[in-house]
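The complex appears here without one of its protein chains, the remainder shown in place.
Take a look at chain A:
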Amino acid sequence: MMSTTVTTDQFMQAIIDTLYMVGMSLFVGSLIGIPIGILLVVTRPGGVLENKILYAIINPIINIVRSLPFIILLVAIIPFTRLIVQTSIGTSAAIVPLIIYIAPYIGRLVENSLLEVNPGILEAAEAMGATPFQVIWYFLLPEAVGSLVLSLTTATIGLIGATAMAGTVGGGGVGDLAIVYGYQRFDTFVVIATVIVLIVFVQGIQSLGNTLARKIRRY
């Protein structure tokens, strides 16, 4: 039997921290990312609200943020984080960079999902005299819901990976536990336990996403 210095309470707290970070940053990240994705689709050349300038601004910004490795982004925006949550350490401080990391990613995923929608349906919408808002609301989004669910599943799993790095700013969570106790104190049990927890998380979320998407896309 392997010995460990980590208590069950610590372990439970780590799981709760991870869920909290993933949940919060997914929620706020979606609030920012989904509109970005929609904006990318409708303003692109040939879109229902074609706007070359707006598209030329958003598109590269997303690429820039997306090209930063999370660990660098985390450190680079510490001043900004402090401005927003008044602190640069702890779970709340980890959420700010997580949101900035995940929102553009969600934006891209949403963009891809929306671009998959059959252009014929948009043509039909236009033939009916739908306004751009109506095209988005009654045609584009309903047709993409199944695909959007899968996109958000992918984003969630990406977030779980990123939260493991949040330990660098004392963010807590199972990843942090694995580094601080498992890696730095050679506590193999913690490493194995956290890996199992992460696998269960990822598997569970993917299965949930797949099931949900299949239910929605019952056609």
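In the analysis below, contacts are C-beta pairs under 8 Å (C-beta built on N, C-alpha and C of every residue); 3 or more make two chains touch, one makes a residue touch a chain; residues count from 1.
Please note the rule applied: contacts and distances are computed from a predicted model.
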Open item on the list: I notice the complex is incomplete. Of the names "Spermine synthase", "D-methionine transport system ATP-binding protein", "Cytochrome (Ubi)quinol oxidase subunit III" or "Monosaccharide ABC transporter membrane protein (CUT2 family)", which is the UniProt protein name for the chain that's not shown?
Closed with: "D-methionine transport system ATP-binding protein"
TODO: Can you work out which residue in A:101, A:139 or A:201 touches the chain that's missing from view?
DONE: A:139
Open item on the list: Give me the chain A residues in contact with the hidden chain, please.
Closed with: 118, 120-121, 123-124, 126-131, 134, 138-139, 142-143, 145-146, 216-219
